[in-house]
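Here it is: the structure, laid out below.
Missing here: one protein chain of the complex. Every other protein chain is in place.
Each chain carries a letter (A and B) given by its place in the written order, and its residues are counted from 1.
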Amino acid sequence: MDITFINVCDFIGTLAFAISGIRLASAKHFDLFGAYVVGLTTAIGGGTMRDVMLGLSPFWMTNSFYLICSAIALVWVIIFRKLLVRQNNTWFLFDTIGLALFTVTGMEKTLQAGFPFWTAIIMGSITGAGGGVLRDVFINEVPLIFRKEIYALACVIGGFGYWICARYIVPPLYCSIICASLVILMRFLAVRYRLHLPVLKAEDESKKAQN
Amino acid sequence: MDITFINVCDFIGTLAFAISGIRLASAKHFDLFGAYVVGLTTAIGGGTMRDVMLGLSPFWMTNSFYLICSAIALVWVIIFRKLLVRQNNTWFLFDTIGLALFTVTGMEKTLQAGFPFWTAIIMGSITGAGGGVLRDVFINEVPLIFRKEIYALACVIGGFGYWICARYIVPPLYCSIICASLVILMRFLAVRYRLHLPVLKAEDESKKAQN
Partner (left out) sequence: MDITFINVCDFIGTLAFAISGIRLASAKHFDLFGAYVVGLTTAIGGGTMRDVMLGLSPFWMTNSFYLICSAIALVWVIIFRKLLVRQNNTWFLFDTIGLALFTVTGMEKTLQAGFPFWTAIIMGSITGAGGGVLRDVFINEVPLIFRKEIYALACVIGGFGYWICARYIVPPLYCSIICASLVILMRFLAVRYRLHLPVLKAEDESKKAQN
């Protein structure tokens, strides 16, 4: 197997996603097994949801690469625990590369399955951000992407970029590159300028809305 | 596309479900994107679980209607935020219509796929009440339908009504109408007379049951 640029991005993205899951699990005093499962879920959860909805076999079921990546992430966290905070910028970079790649992969797989573009944008966003939602459900927290700075929205914006380019007959490869670049750009701007969406104000009696 | 009575019910039901999700998300200080995702999940989550288990493509992947409905719900909540409490009776009515329609849709789709009636009743209930469970998982609360007045049980009762009618060779259309009417009736009775099921008493040492 030739190692391509995509493979490298996939590796560092999976690593970064798994490490984010393992770190949060360790903050909640999960044991090694639990931390591994949360890390793995963060890395493969989004793509699994996408594949199940597309009616495909989840991608990791025929490729042990992602399980091994998550194991490397676990070993990394154990060994470099005290250095992880200092590596935060690196992990942010890797996480962003992963987010961009996963969004593009999710979109392409959905378009290949014959679904419309807006479905592809949703599937791209689920591929990128869905694992983090599952991770937060497992550690029993409100999913961060619903409350904090722009994360899943970067996937949506990247997806719209793909769509617009494809409309103007830009070749698919360039659409993908533009989509990934937009995701990365949005994430950097969001973190650099602390961009976030407005929070909906609560009504006093909003509890009554629940059925 | 002709707009049918079913389309209208689908619209107001989806709207009511999305609004319930958006209101609860705003009570938890979700941002606009998070509120939209929770609203959308409340509206389409139950049907998505059903379709995945039936081996079908989730219904919303080929029809942008539900995404647009949820967007309308978001705009509605932003604009009429202070009036929502006064509209509670209307939203209760719309939510109930949605619950009835989604239950019938879920049952019919399951029967068409060749599954037995009791599976259809479960799928009808999941279609009606599953989105609310996902909503409550996302906002990190214990699902309300497990603790409060009769909600999913109304779907189950409607489903049994469908089953009994179908046994006595009532034509499918009338079965559906009877099912929907039963769901609506049960919900009204449940809220009017505060009907709820008995709560299981906890043992002192129930924690030990967990593995």
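Heads up, the rule we're going with is that contacts are C-beta pairs under 8 Å (C-beta built on N, C-alpha and C of every residue); 3 or more make two chains touch, one makes a residue touch a chain.
A quick note: this is a predicted structure, and the numbers were derived from the prediction, not measured.
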Residue in contact with the excluded chain [from A:Ile72, A:Ile139 or A:Ile177]: A:Ile139
Footprint left on subunit B by the chain that the document does not show: 52-55, 115-116, 118-119, 122, 133, 137, 140-143, 145-148, 150, 152-153, 196-211
Touching residues (missing chain, whole complex) on subunit A: 19-20, 22-35, 37-38, 48, 52, 55, 57-58, 61-62, 64, 67, 77-78, 81-82, 84-85, 88, 91-92, 95, 132, 137-140, 144-145, 151
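One rule holds in what follows: only the chains that are shown with their structure count from here on.
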When subunit A is superposed on subunit B by its C-alpha atoms, the rotation angle in degrees, nearest 5: 120
Centre-of-Cα separation between subunit B and subunit A, whole angstrom: 29
